[in-house]
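Yeah, one chain of the complex is gone here, protein chain that is, but the others are all in their spots.
And then chain A:
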């Protein structure tokens, strides 16, 4: 599948390259001048601290990789890393399973209705993650709406622990991830020529076969992009596990926080952050190889 999505890429992605010709009359100096403010800003607030982090992870009186070596043998780090990957993969898969049908439904709507529905999909996307997390507690918490209802229905027998544990983290995560997954898949589905479905229908194919043989394979670029975006976003998640997770659900970003503020072990914190950055960077690089990066708004 990857090879076909890549060949798709080559035929259609290139027109954008021509637009760069518009500034060619201004000369190299104006390009430097135009880019200078942002470049300086990025140097100051991104590259310098990043460099500092890498330096801290490597310098401990002298240059050494001791911090990394300690990470590799630290049960805490390995457990947290496993947690992180488990949670990220679970959240991504759940969001794929829930997101695909929504995208399919949206793609089938007439444009005006689709816009209205998309606003509903985007609403959580536009809401502060902090606000959303507290809202989730209000709904899914031990005294939340859902548990009150369950308690009322069962006469106080049932109370599902859905917050401050793994379930809570995944719930909060998919709430955050779903719009990215849906938009990414929707982009692929809308690009799909409807006449292919009509052609399959005239040949006698039923809805299920059309989905498996036509719609799903042709929407794979969107699925792959959505999955990569989701994993990338969830792997660096900090607020959600901190607010909705339990003691056992610490993720890598929370570990960095733990090292910097609780144990003041700066080399360990820096090394952890560098490892996280490397994983995310790898995923983003993979994302770049999938057609168009997926998101219509380019929010990746």
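Here is the rule we use: a residue touches a chain if its C-beta (ideal position, glycine included) is under 8 Å from a C-beta of that chain, and two chains touch if they have at least 3 such contacts; residues count from 1.
As a working rule, contacts and distances are computed from a predicted model.
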Exercise. Between "YjjI family glycine radical enzyme", "Imidazolonepropionase", "Spermidine/putrescine transport system ATP-binding protein" or "Membrane protein", choose the name on the UniProt record of the chain that's been left out.
Key: "Spermidine/putrescine transport system ATP-binding protein"
Quiz item: Which is it among A:82, A:113 or A:213 that touches the chain not included here?
Solution: A:213
Exercise. Taking the full complex into account, find the residue in A:38, A:63 or A:203 that is in contact with the omitted chain.
Key: A:203
Quiz prompt | Positions on chain A where the hidden chain makes contact | solution = 4, 7-8, 11, 193, 195-196, 198-206, 209, 213-214, 217-218
